[in-house]
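Left out: one protein chain. Kept in place: all the others.
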Amino acid sequence: MALGALLLTGCQLPTFGAYKGATSQARSTFHLWQGFFIAGIIVGGFTLLLITWVIFRYRRRSDEMPRQTQYHTVTEIFYTVVPILIVIGLFVATVLVENTVTAVEPNPAAKIDVYAFQWGWEFSYPNGVKVIGQTTDAPTMMVPTGQTVRITLRSYDVLHGFYVPEFNFSRYASPGYYTEFDFNVLHDGVYRGQCTQLCGLYHSLMFFNVRSVSPSAYRTWLRVTGAYQRTHPNSIGQLPADLHANINGTVPSYSGNSGNSGNSGSGNTGNTGGALSGD
Amino acid sequence: MTDVIAPPGTHEPTELHLPPEVPLGDGHEPHGGHEEHGPTGILKWLTSTDHKVIGLSYMITAIVIFYISGIMALFMRLQLATPHSSLLTFSQYNALFTMHGGLMLYLFAGPFAFGGLANYIVPLQVGAPDMAFPRLNALSYWLYLTGSITMLLGFFVAGGAAQFGWVAYAPLSSATSSPGAGPDLFLMGIALTGFSAIFTGVNLCGTIFYLRAPGMTMFRMPIFTWNMLVTGILILIAFPVLTAAVVMLFCDRHFGTHIYTATGCHLVNGHAMVSCGSPLLWQNLFWFFGHPEVYILALPFFGIVTEVLPVFSRRPVFGYKGMVFATMAIAALSTGVWAHHMFTTGAVLLPFFSILSLLIAVPTGIKFFNWIGTMWHGQLTFTTPMLFSIGFLFAFLMGGVTGIMLASPPIDFAVHDTYFVVAHFHQVLVGTAVFGGFAGVYYWYPKMFGRMLRESLGKWHFWLLFIGFWVTFMPQYVVGLLGMPRRVASYPSNLGWQSYNLVSTVGAFIIAASFAFLLVNFVVSWRKPIPAGDNPWDAHTLEWFTTSPPPHHNYTHLPPIRSERPTWDYNHPDALTVPHGKGVHTNGKANGKVTASV
Partner (left out) sequence: MKVSAVFLLLLRTFFGIVGLVYWFWSYEDGGGLMLLGVTLLGFLPGLYYFFWHRRFHGHKYFFWGNIPAAGDRPSDREDAEMADGAGVIDAFPGSSIWPFVLGMGAFTTVLALIFGIWLAFIGVPLILTALAGVTAESRRGGNV
């Protein structure tokens, strides 16, 4: 199909304002965006030209009564069927990219639990490392480049949005269920993120960063930081003392409980929402 | 007194070949339409059940609320003109965008369309003396007014107005996260205006199904009336769900239920409590209302545009039946797409909602091409209502295209809750409610008041609004793609977003200036009136047959109704509207009788 061909040649097209994408999933989304934008220009531009043409060509010239045409069946069928075909094409492209973006693979290289709260983020690693930061003291999530990173996203209190613009991706963090997604970062770098779902007073300040380093540097960091946090528990950032609510009814404790990190909050998977997230 | 009405046409035609007259009341002689009926002054406003009085009350209240909400928007744009402005506190800003959204969507766009214009115009367009349930109509207005006051009272209570966004997502809207009376007032305002809308929906459907004049079959109704019928049905589908959801939220806030909140869910022997609430439920319920709501807001204004374009092209509506079926298709599809607002929850069936959302483009496109077809080969005059209608076409075209982009989940993941979405919905909503709504104001003002609005001032209003509109919202698309989230009172200064925000703020003030011209126009046209006559635009539909303003119970004479353009057929017997399927050109029948049926 023409749309597919356009997608394949996407790297030569302009970006139309979006990010090219720092993850492989983001690149797919970016190419889809380019395809949609071009379709939009074609269809929208054609209609725009028609309207503009009509305005100029059919300005009132005389008092002559214009033709009182009320319908033209062939034309009407044409502009019913053609949009349906375009829509089907857009939908097929959408489903292909969507399956790529939402796919979760069985054995990711890194698994990180992300908890959102008012107004910051907690990143919890399998070996017990926790990175916690609030508002402008933005926490940085370390991830390995080129490998699959699995994020399990939850919230301690209200809805938040985990949004990294350069990943072309966002997902809600909600209390009551968890949601999972994967990403594969393509190049080393620091990518800014921000909360995108209104969560109260300091919603505008809920920043975080994703820092992608080589896999060996990532493993080193994980090991060193894990050791350091076990011996210096006070170095871990603090959750707010008045954290409104949490998933399992107890205030999360984090000092010296390295074994708990994967379990806290996972007991309540809520409704089937969690199951659908892996579609 | 109660008027028991017999329809027009029970006497023999007079020598002037005027259509037969209406006997008013119980055997009284026909009046010229200027007799005073019932109380006057403030008591008239409090007790009238006349759809024209009620419709005007709605429209005036709605336009006042529009200006109030516009001023809120100006403050918001001033705050965002600089990255870390100290003009407003975070709390005030959050309250402003919540109330701006709430006022515009619950208190202006909807009530203006179905409570105001439809109330006034639909009975006139079908040839009815009033709405089907006049006292229910009046109740709708009082519930609307009190609901609006309830919502606005939020600003005057301790803790301020609601700050959780017009969508009031749980659990942010729970009592722990949003305490105080402001949020409760917001929610109760929604409940009151929700009932107001439901009663109006009942009235619209009842009037259109039962009170049409003889000969006004369903497929001869004006498209505005068709759209209002579909809107009425959508109201009956959507608003009860909203009211129920809001009542449940109120119970969560005050009566200790856990319908939407997952807090306090305790592990019992390692298993979650069954009675854990679900924030997702609020989103599902709200958007099941919310998406039909935006079509409830859009369809009446589509109808207005479909009234204005034919008149100022001197042609009939192109593809009348296609328009009707497209409207029905839009309504049907709109109830199946609600979760496209929830794509980023990770908990909804993405392909189902995506395909239905993409499909809505098809009937909308049909309407678009029919509008263009209406103007094709026409003789266009660019009066103010026509300019606003064409402005709507441009605005909605781009808004619709960006909507198609948002219907694709991967793209939505990238731009959800950013200014890209803000720009999209403002384009479609301002395009329909503002451009379309004020097209209706300028078009029907002469009918309602018997005098013309000034064309020159109207054109200033249009051009400033059109320019300001693009200047305001185009930068928002760009900055949204760059990653600026919505509902933020400040943003980082090192990301290059400030210049776009500054341009957008300038545009907002241009829009504000345009609305000053509207106020001046109202004042000038009232002080120095230019009489309008019955049909200043040589318009087509039935309401232009009666006097301006219409008399009590609307009609003293009615023409024969043989097509969707009864007034045009009466005035232009040489260019009759031919029923669908009977050929495309006129054949000069003088008496308007067409023997074959559709």
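The first chain written gets the first letter, and so on, giving A and B; residue counts start at 1 in each chain.
Rule of thumb we're sticking to: contacts are C-beta pairs under 8 Å (C-beta built on N, C-alpha and C of every residue); 3 or more make two chains touch, one makes a residue touch a chain.
In this text the structure is predicted, and so the values were computed from the model without any measurement.
J.: Given the contact definition stated above, which residue among B:65, B:105, B:124 or B:139 touches the chain not shown here?
T.: B:139
J.: Out of B:239, B:288 or B:369, which is the one that touches the chain we can't see?
T.: B:288
J.: Looking at the whole complex, which of B:181, B:474 or B:506 touches the chain that is not displayed?
T.: B:181
J.: Residue by residue, what part of subunit B touches the chain that was omitted?
T.: Residues of subunit B in touch with the missing chain: 1-10, 19-20, 37-39, 44, 46-50, 128-130, 132, 134-139, 141-143, 145-147, 149-150, 181, 184-185, 188, 191-192, 195, 209, 211-220, 233, 236-237, 241, 250, 254, 280-281, 284-285, 288, 328, 331-332, 335-336, 338-339, 348-349, 352, 356, 553, 558, 560-562, 579, 593-595, 597-598.
As a working rule, only the chains that are shown with their structure count from here on.
J.: Where on subunit B is subunit A touching in the complex?
T.: Residues in contact with subunit A: 90-91, 94, 163-165, 169, 171-172, 176-177, 261-267, 270-272, 276-280, 313-322, 344-351, 354-355, 358-359, 361-362, 365-366, 368-370, 372-373, 375-382, 390, 393-394, 397-398, 401-402, 404-405, 408-411, 413-414, 416-418, 477-478, 481-483, 485-492, 572, 574-575, 577-578, 580, 584-586.
J.: Which bits of subunit A are touching subunit B when the two form their complex?
T.: Its residues touching subunit B are 17-19, 26, 28-29, 32-33, 36-37, 39-40, 43-44, 47-48, 50-51, 54-55, 58-72, 75-76, 79-80, 83-84, 87, 90-91, 93-95, 97-98, 101-102, 118, 153, 157-159, 161, 163, 165-166, 168-172, 174-177, 179-181, 192, 194-205, 207, 244-249, 267-274, 276-277, 279.
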